[in-house]
Each structure stands twice: as structure tokens, then as C-alpha cells.
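All protein chains of the complex are present and in place, except for one that has been dropped.
Chains: A and B, in written order; residue numbering restarts at 1 for each.
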Amino acid sequence: MDSLGSLNLLTTVVGGIATLAIFSFLIKENAFYRFFEHLFLGIAAGLGPMLIVRDFLWPNILEPMLGLTVVRYPDGTVEQPYQPLYLLYLAPMLFGCLYYFIYSQRHAWLAKLVIGFTLGASGALTIRGFFSEAIPQITGSFKPLLVFVDGHLSLFESFSNMLFVATLLLVLNYFFFTFGREGSLQGRLAPLGRPLLMVCFGAFFGSTVMARLALLVERVQFIVGDWFAAVRFLLGVAY
Amino acid sequence: MGGRRIIYLLMIFAVAAPIIVGFSQRPSRLQSAERMYEVVESVRIEPGEVALVWLDFGPNTTAENEPQATVLLEHLFRRRIPVILLSQYQQSERFLESIPRKVAKRLEREMPGQHWRYGEAWINGGFRPGSGIFIQSMVSAPDLTKFLGRDVQGMPLTHYPNFASLGGVERVKLVGEITGLVGVFDNIIQFLQKDGYRPTIVHGCTSITIPEAYIFLDSGQLKGLLEGIAGAAWYSEVIKRAYPESDNKKLLVTNTSLGLAHLVLILLIVFGNVAPLMKKFRRGDG
Partner (left out) sequence: MVAQDVNDARKKLIRVFTFLGGIYFFLHFLLPESAVSYLGWRANHEAISNGFIVVGAMALGLGIFNIVRDHGARCVFKRSGWFNSLALLLGLSSMLFVTTGQWINGQKNSSDVRRVRLTGEFASRILSDAERPPQDRAVPPLSARITALLGHQRAQASAIEGEIAVSLGPDAPASAPMLIGEVKSKLDALDQDMSEIARVPWEALGPQQKALLERVAQNATKLASAYSLIKQANHSRTRIHKLYTFLYDGLFNQLGSAMFALLGVYIGAAAYRAFRVRSLESGLMMATAVLVMLGQISLGESQAARAGVSLQDIRQWLLEVPNSAAFRAIRLGAGVAGLMLAIRMWLSIESTSFSSRER
């Protein structure tokens, strides 16, 4: 068996042991489960930082700033001269370093500058994103209440569209609390939104079930298929 | 306490039985998956045009998203549409590398003599932080090759002929987003557009987000949808109709196992509601 084959075997066997360790929680919380749980958290935490450096900070910021993207030909000439404007990236870098003042009791307010800045940026993007997303949703809600197919009124399609519009308005009304509801038409219509919401939540629940079961199916497939085969192979080799 | 564990065992057995026996059934027909197939099938590309596929999932949704990514990439590869793979989510990093390689290997085994090579059929642009900021910046960029710069291995995109002169985002003819994260999907819908350009977006979602994805399908913001594993299974069946040598047996077994687990769950709900009533009824008799 070559080294890649051995790696696959080891990965599968260890992966199965890790899975069974997590599944042991179904019997009772135990040290075996806790150990692998912490191992998972450590690996997950270690995955991100280098990716940010590798895929963004180094190629987009640090390399151009340090002049390492300047192509130097064998005769000493360069493709393009160094662009000193890249040094301007030092400003946001230093500004971002203010995050670390959160550990200082006296100077923690400096971290709030950068947190506030980030929140302001995300707020502005939310404003933009809302209109990009919501306008087509609103225009898409104006459905024809009478639908004609080949010149004839389609009762089913018309009913569906009417139900769509009615559901949309009633559910919007259900969550509208800006004005007082007692005795008003809005207040009387509000309870009609509940059963329609229940239909929505029922569909949501039915879909959620598939999501949860899919996760279980994948793990069981791995244990019963790949892991058992790997263990059998290993025991066969051992014997 | 023992009753709870019996239910656990019942669930695990219901899931394991079709897998052990290798029993598979034809998946349920899902119109959204068929629509997505037609959308991908109707994409026409010129040299310098590409598809952009975002893989934004981690181990928590691999079970549903990985088969979706596999079938979508298989279809794009079969149609010889060059693909740029990107991610907004750190945990997807390995999938950006492993899934296209697996698909390419499978296709090369199925069609000896034909090749799907990295740099020709696809490139891995890696993880790109910044979410909405990155996407709206990408949309404004006059040249995607220059904007994306390098692939995950550090090679400039100019190194790869199919991706060397991409131009603006208008050259992206299809956008695929495979994710279970609502915020990540929202970034695509909200920011991957500009005046005069609305991309054709297809989406592979986890089952939890199916109800939410339908509102975008209705408004036309999404053109196709893969609904969890069931969507991926039906999509693979549609691919198999066009390409009979395509192998989707494992996915069908998974889907069948899922179906059996659903039935067991429905029975548990029914028994859970009927059993107290029967107890009450017997107590009333006694």
C-alpha cells in the first residue's frame, strides 16, 4: 500500500473513532466525548487565521506593499515600477490593531473606535442590501388575482394567487404593532394571520426534519460503509 | 431514560438498514431541481466567459451541501463550462479543492481519453474575506482576472488561458451558491448585481432554508434550487437521463435511507400523539 493509501486508511479509521466518540454522548456525557469535542474546537479555531493571511492579507496587501509583486526580469529591468501608494494600507492596518486595546482596562475605549467603525460600515451595507433584496420581493408580490390560461379562467391558479396575496397581507398585518389595534379593522384581522403562519411553520418544520436526518444519514453511511471496511482491512492486515 | 435510547437505536437502525442492504429507490421528482438543470443546460458561453460557484459550507452541512456541489460541478464540467470556485466561509477551504478533483477524476474514469484539468476546467480562488464588501467590490471591478489576482496556490490567473482575460462581472454567465448559511446567501442576492447586470443565480440550500429560498425562486431572483439531498438526488437522476454512464448509486441509497427515516419519524409523531390518548381512554374505562 502506498503512502497516500495508508493516509486514507488512517484518516478513515481515526474519523470513525472520532464519530463514535461524539455519538457516545447519546449514552451519557463522558470524558471520551469531551476530549474530542475540545480537539474539534481547537482545530476549528486554528483553521481561520492563516487563511485570512494566505488568501487576503499577503497577496492583496503585504506583498504589493513590500514590493514583492514587482516582476524583475533576468536582465535587472522591471515590468512595472513599485507603487508607493500601497503604503497607504498601513493606515487601516494600524487602525485595525486598535482591536487589541480591548484587553486594556484603561484604553479599552480605543477598541470601540474600530468596533464602531466596522458597525457603521456594516450598517451602510445593510441599507444598500435591503433595497437590492426587497424591491424584487415587493414587485414579485403583485400577482394577478385572475389568471387566464389559453383564454379560460384558471380557478386553481387564481385561487393560489389570491391566497398568496391574502396570506402576505394578513401575516404582515399580524406583526404590525405601530398603531393601536383595539377595536380597529387591523386588530380584527390580526388573528387571521396565525393559522397561515402555522402553515408556514409547518413547512419549515417539515424541511428542518430532512436537514437533521440528512446529517445522521451521512454519518451512519460513513460508519457502516467506509469505516467498517477500513477496520476489516486493518484487522485482515494485522492477521 | 431507557425509552429515549430505544428511540435513538430505532432512528439509527432505520437510517442504517438501506445502507447495509444497498437498497435504493428512484428519488422524488422535484421541479425546482429540474428547473435548475434546464437553466444550467441552457447557459451558452463564449471564450473568456465563466461560471462562478461559491462553496460556503462546513462540516455542519456537508451532508446536504457536498452532494449538491458535486452534481452541480459535474454538470458544469460535462458542459465544459470553466468554473471559478470561491468561498466566503473559512471552513469550506478543503472542499474547494477536494470536490472538483473528485468530480474530475470520476469523469476521466467514465470517459477515458478526456481530461478535466485544474487551470482549464476550474480554478480555486480560495477563501475571500469581507463578505458583502468583497462581493460589491468584485461587481465594480473592470477586470475580474486582475481583481481576483491569484488562485489559492498563489498562481496569477493570467497563467491559466481560460481565465486570463475575463473582463467585468458581466462575463460571469452563471452564479452558483451552495450553502446552508442564510447570511452568506443573502450577500449574493443583495450585492452580486449592478445596473444592467443581474446574474443567473442557482442555489443549493440545506433543507432548513428551503422555505426561505422559495421566496427568491418566486420573485425570480433565483432561477434554480437544489432542495437538500432530495434535490441533489433528483438532479443526479436528470443528469443520468442525459448521460447514462453517470454513477449516482450512493446518492440514491442516501436519499432512500433518508426517506425511511422520515417515515419512522412520522410514525413516531403519530404514536406520540395517539399513545397518551389511548392511555387516557384506558384509564377512563378502568
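By definition in this document, a residue touches a chain if its C-beta (ideal position, glycine included) is under 8 Å from a C-beta of that chain, and two chains touch if they have at least 3 such contacts.
Just so we're clear, the structure is a prediction, and the values are computed from it rather than from any experiment.
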| item | value |
| --- | --- |
| Touch criterion as defined above, residue of B:67, B:125 or B:259 at the omitted chain | B:259 |
| Touching residues on chain B - with respect to the absent chain | 4, 7-8, 10-12, 15, 25-31, 58-63, 91, 94, 98, 117-119, 129-130, 133-134, 136-137, 140-141, 147, 150, 152-156, 159-161, 195, 207, 210-212, 214-215, 218, 227-228, 230, 255-256, 258-266, 268-269, 271-273, 276 |
| Contact footprint on chain A, counting only the chain that is left out | 2-4, 7, 10-12, 14-16, 18-19, 21-23, 25-26, 34-54, 56-58, 60-61, 71, 73-77, 79, 88-89, 91-93, 95-97, 99-100, 102-103, 105, 109, 112-128, 130, 133-134, 137-138, 141, 160, 163-169, 171-172, 175-176, 194-207, 209-210, 212-220, 222 |
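Rule of thumb we're sticking to: only the chains that are shown with their structure count from here on.
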| item | value |
| --- | --- |
| Gap in Å, rounded to a whole number, between the CA centres of chain B and chain A | 14 |
| Complex contacts: residues of chain B adjacent to chain A | 5, 8, 11-12, 15-16, 19-20, 60-64, 90-91, 93, 126-130, 132-133, 136, 149-150, 152, 154, 180, 186-187, 189-191, 193, 206-211, 215, 218-221, 227-230, 250, 253-254, 257-258, 261-262, 265 |
| Of chain A, residues touching chain B in the complex | 26-27, 44, 47-48, 51-52, 54-56, 59-60, 121, 125, 128-130, 132-133, 136-137, 139-140, 200, 203-204, 207-211, 213-221, 224-225 |
